[in-house]
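All protein chains of the complex are present and in place, except for one that has been dropped.
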Amino acid sequence: MKRSNKPIFWALFGAGGMLSALIGPMLIFITGIAVPLGLLNRETMRYERVLALAHNGFGKLALLAVISLFLFHGCHRMYHCLHDFGIHVGPGLKAAFHGFAAAGTLAAAYCLFLVG
Amino acid sequence: MAGWWRRNPYYLWYMLREASCVFITVYALILLWGLVRLSQGEVRFEDWLESLSSGKSLAFHAVALPLVLYHSWTWFKVMPKTMPYTRTPPAVIVASGVTAAVLCSALLFVSVWWFGLWSMP
Partner (left out) sequence: MIRIECLRFNPETDTEPHWRGYDVPFNDEMSVLEGLQYIKDHLDGSLTFRWSCRMAICGSCGSMVNGAPKLSCETFLRDYFPGPLRIEPLNHFPIVRDLAIDQTDFLAKLESVRPYIINPDVPAQGTFLQKPEQQDRYYQYSQCINCLLCYAACPQYGLNEKFTGPAALALLHRYNADSRDAGKAERMAVVNAEDGVWGCTLVGYCSEVCPKGVDPARAVNQNKIESTKDYFKNLLFPGKSK
């Protein structure tokens, strides 16, 4: 039987799953509900503040980790969902989904590089 | 097998858990988009920030929140099965995971809230 390549994607899926399980809901609440509705001070996400976060080494890591791992988790699961719905999934779709997550990761890394 | 997941409540809950991944992906893309706008300067970034207050954005996040909470709950519920061999009772493992999530979330909220109380020069 041929060895599966699943472990790489599963490890990324797991890391993303753990991260999103720990802080996903709170992040969504803060950035998507609390700040836009003014429950939290709007200043929290002001340009200068977020830029300062992105300039900081740990901040860069945090932003990259959240975007990248959330993407890998989501894409890996979405790919499996297709299979669950009975859609035939082959290496092409597998590459597309995980490639999308990888592309998102690269885009995030590039932006963080641009930001300085 | 078509529609198999509709024939048993257990499978429906499984599909709900799986569906959360769509919202996690879209949320990550929203953040990524914010990062892109950040790299394009203040005006573009403030536009992005403003768009978070739109009806569509609020609606998305309002749906995403309970679904991602459900992902979080099921993630820890299933942790006794995904962890390496241990004699710790499953209930303790689940409780530890949930506690960790609550603590991390609280820490995140408090730091952001406290951070927001400063006024920058």
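Things to note:
Going in written order, the chains are labelled A and B, and every chain counts its residues from 1.
Keep in mind that, in the parts below, a contact is a pair of C-beta atoms (placed from the backbone, for glycine too) under 8 Å apart; a residue touches a chain by one contact, two chains touch by 3 or more.
For clarity, every value in this text was computed on a predicted model and none was experimentally measured.
Residue B:8 is the one among B:8, B:53 or B:88 that touches the chain missing from this view. Residues 1, 4-5, 7-8, 10-11, 14, 18, 78, 80-82, 84-85, 87 are the ones on subunit B that touch the missing chain. In the full complex, subunit A makes contact with the omitted chain through residues 1-4, 6-8, 10-11, 80, 83-84, 86.
Simple rule for what comes next: only the chains that are shown with their structure count from here on.
Mean C-alpha positions place subunit A and subunit B at a centre distance of 10 Å. Residues of subunit B touching subunit A in their complex: 1-2, 5, 15, 18-19, 21-22, 24-32, 34-36, 38-39, 42, 45-46, 49, 52-53, 57-58, 60-62, 64-65, 68-69, 71-72, 75-76, 82, 97, 100-101, 104-105, 108-109, 112-113, 115-117, 119-120. Of all residues in subunit A, those touching subunit B in their complex are 14, 16-18, 20-33, 35-37, 40-41, 43-51, 54, 63, 66-67, 70-71, 73-78, 80-81, 84, 86, 104, 107-108, 111-112, 114-115.
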